[in-house]
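Complex shown without one protein chain; remaining protein chains in place.
Now for chain A:
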Amino acid sequence: MTMTRRTVIGGALTMGAMTALPHARARAAGNKQLTIGVCSDFSGTYSDVGGKTSVACVHQAIEDWGAAAKGYDIKVIQGDHQNKPDIGAGLARQWFDNGVDMLIDVPNSAVGLAIAAVAGEKNKTYINTNSATSLLTGKKCNASTIHWSYDTYMLSHSTGGAMVAQGGKSWFFITANYAFGQLLRDQTSAVIKAAGGKVVGDVDYPFPQTTDFSSFLLQAQSSGAQVLGLANAGKDTVNSIKQAHQFGITQSGMKIAGLLIYLNDIHGIGLEIAQGLVLTESFYWNMNDRTRAFTKRVLPKTPNNYPSMAQAGCYSGTTHFLKAVDAMGVDQAGNGPAVVAQMKKMPTDDDAFGQCSIREDGRFMCASYLFRVKKPGESAIPWDYYDLLHKTSAEDTFAPLATEGCPLVKA
């Protein structure tokens, strides 16, 4: 058989059965076509911190970059990984085989890592903006993967470090029992111990099916720890904090360290309960004129959900990907390692994160900000939730290069 993949896919398309699929496309000469796949959680725990708002940010990036005026025809497709690594990896494999040039977003570290393995195997650009695990730029890094926005090292050192500095020396963890929660707990524990504190207990709950945290919260309460460390994210964090409030845990003086809290979560919890929480993000919409301008542009596409750092990462990552592809020529867009190398070469600049860069291990290097959640009376405009406490430079935000065992970095 001398059929090429293109004729095969074309044949399959003419069978007419593939209407629901991301269509494979032939790269016609003179017509600069790209396909971007947003793989996210559209129905579960992480749908608010990824999902539709991530898709909106990708569309906004394409619009702001002026793709149409530059002669590009860019298609954005989306898929729900349902927080299952096998579904995510299968979807990524299918997309890459059918001509998707770049895959972005992907909340949930287990899925994020599974897709990184596929992207590495298929040599396709993969920009993860929404998984926390620092393994993406550590032991599991590869030449096709870039990790945007934030990671567990940043969260554990910034939020964890700040809580210890405030005098929270004994901790009890409630951990989402998968790649993300385990790593975040372990890294935060290391920070606590290095600062002379101790971890008195830990309970791992089954993810993603847990919605009732009462038994774990009671264990935390009876442990007598000063700080309740939440090594979870999304709706799990919202539920944990709300339920902790209902049980009177916060009122009794135990502090909550939400190690990964997004703006969307604060909105879900409400300022009445969330006030005073300390958290870390690398993007906040009300930070400066550029972030406000970006947010104003994207809001009509996602009216009820302001972008968080992960979703703003979709904007920033897509923008930089388009710049890199444009610089090297669209015919190279399918070559993941080449695109990623180009992206690492160019400094990034966009309204969401400002001027940043990408390190050779695939780590997006940007500053991070320690915020405190405002009291209900202090919030003047909708979604105005944060007071800035401290800015950490990019170099101090992330693990030093070559300390995390990434094979791409020659020691």
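As a working rule, a contact is a pair of C-beta atoms (placed from the backbone, for glycine too) under 8 Å apart; a residue touches a chain by one contact, two chains touch by 3 or more; residues count from 1.
Simple rule for what comes next: contacts and distances are computed from a predicted model.
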Options "Catalase", "Cbb3-type cytochrome c oxidase subunit I", "Branched-chain amino acid ABC transporter permease" or "2-iminoacetate synthase ThiH": UniProt name of the undisplayed chain: "Branched-chain amino acid ABC transporter permease"
Contact with the hidden chain (one of A:38, A:74, A:100 or A:114): A:114
Option from A:206, A:303, A:329 or A:400 whose C-beta touches the chain left out: A:206
Among A:33, A:94, A:170 or A:286, the residue in touch with the chain that has been omitted: A:94
Residue numbers in chain A that touch the chain omitted from display: 1, 3, 8, 11-12, 15, 17-18, 20-21, 42-43, 79-80, 82, 84-87, 89-91, 93-94, 97-98, 110, 113-114, 117-118, 120-121, 140, 177-179, 206-207
